[in-house]
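Note sheet for the following structure.
Omission of a single protein chain aside, the complex is shown with its protein chains in their original locations.
Moving on, here comes chain A:
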Amino acid sequence: MFNRILSGDYPRSRALSALLVLIGVCLALGPFLFPGVRAFSMLGMICVFIIVVASYDLMLGYTHIVSFAHTMFFGIGAYGVAMSTDAFGSGFGAVFIGIGGAVVMSILLSLLLGLLSLRVKAIFFALVTLAVAFAFLSLVTQLYNITGGEDGLAVRSPRELGPAFRPLDSSLPGFSVIDFITGVVGQGSIGQAFNDAVFEVRVSGRHLMYYITFAISLGVFLFLLRMVNSPFGRVLQAIRENEFRAQALGYRTVFYRTAAVIVSAVLATLAGVLFALINRYVNPENTLNFELMVFILLMCVIGGMGTLYGAVVGTAVFLLAQNYLQDLLGLLVSNAEPGSLFAELAGPDRWLLWFGLLFVLSVYFFPAGIVGQLRLWAERRRERKADKTPAASPLKQES
């Protein structure tokens, strides 16, 4: 059963399994564990970006195709829904028209990009996608009469998915983990802290939307896990390792690569749709920006390329850092005198500097990212164990 769900691709590290279960529980029960608007929107973003990063990993990690157009497809999904609800009103029909249009456009564009990249060397793909994504961004910014330009569009999502809709009459109890822990540490009285930590959750359409996003994110993740462990996924990995050899074995590598690009683009479009519905506002800054593309790249690499679990871990770590590292740096700097070099380097706006540094160092020293490193450690531990057990040692000596 478990084997089927995970497609036989286990985390293969206890620490990683624990981390994944923790992330899974936090996301599944998120709205009831973390009070506040900021935490809620961040949980939604984690769900959305797990789809984006996992689908990006299908290209980057599994096939070694570097694309800079992933935000373009993300943006197509987001703008598709925003524009169609803008034109046809806030019904589910409009949302589905938007999804349909966006998916068709993504398929066509990714096919075009694939065809262009096939005619030239693989490295061109990175450059061509970068240029095309930029042209798309500039087009969206310039055509303000249909896209809203820099100001963006407010998404008129269906009433059932908005804050005004109340599916339940009474509110549900929530339990704030962070309040509980700080309460226990601060006061020492567990009972008091427990009472303080309980809060009320008034379930609205936004929670409904969150759980839809969560379910789709989980579904897409398992689908991708299935895909990379299928014969198709094996061919992609063969192309990654040695394209010439894969070709010699009779696989049409061109076809497989284009297929990977298209699947990845469609999933990114889907993530864009969810983003538009959950964020209820799209503009070039939050959907199409080049910086966002770099963030996706960072999440993918820091989590671990070529492991879908890496996408989950990387997304969670990165978005947490993006939201809370600034606070932390602010705390750090609050003691330093303003204007000093230290204050400038460690200021809350400079979090990206440290993340960039971490990124470069991780490419050199941990090219397999967090997940790869955890698996490596787990493997080493297993080997040490195997060496110690007497049953294994004679075998080793023989060989």
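Going forward, a residue touches a chain if its C-beta (ideal position, glycine included) is under 8 Å from a C-beta of that chain, and two chains touch if they have at least 3 such contacts; residues count from 1.
Note that in this section contacts and distances are computed from a predicted model.
The complex includes a chain that is not drawn, and of the options "Branched-chain amino acid ABC transporter permease", "Homoserine O-succinyltransferase", "Menaquinol-cytochrome c reductase cytochrome b/c subunit" or "Aspartyl/glutamyl-tRNA(Asn/Gln) amidotransferase subunit C" the UniProt name matching it is "Branched-chain amino acid ABC transporter permease".
Touch with the chain omitted from the figure is made, among A:Gln142, A:Ser171 or A:Ser230, by A:Gln142. Remark: the omitted chain is touched by one listed residue; of A:Gly36, A:Gly100, A:Gly219 or A:Pro367 this is A:Pro367.
The residue touching the chain not shown here, chosen from A:Ile5, A:Leu108 or A:Ile123, is A:Ile123.
Mapped onto chain A, the interface with the missing chain covers residues 60, 64, 66, 116, 119-124, 126-128, 130-132, 134-135, 138-139, 142-143, 290, 294, 297-298, 301, 344-345, 349-350, 352-353, 355-357, 359-360, 363-364, 367.
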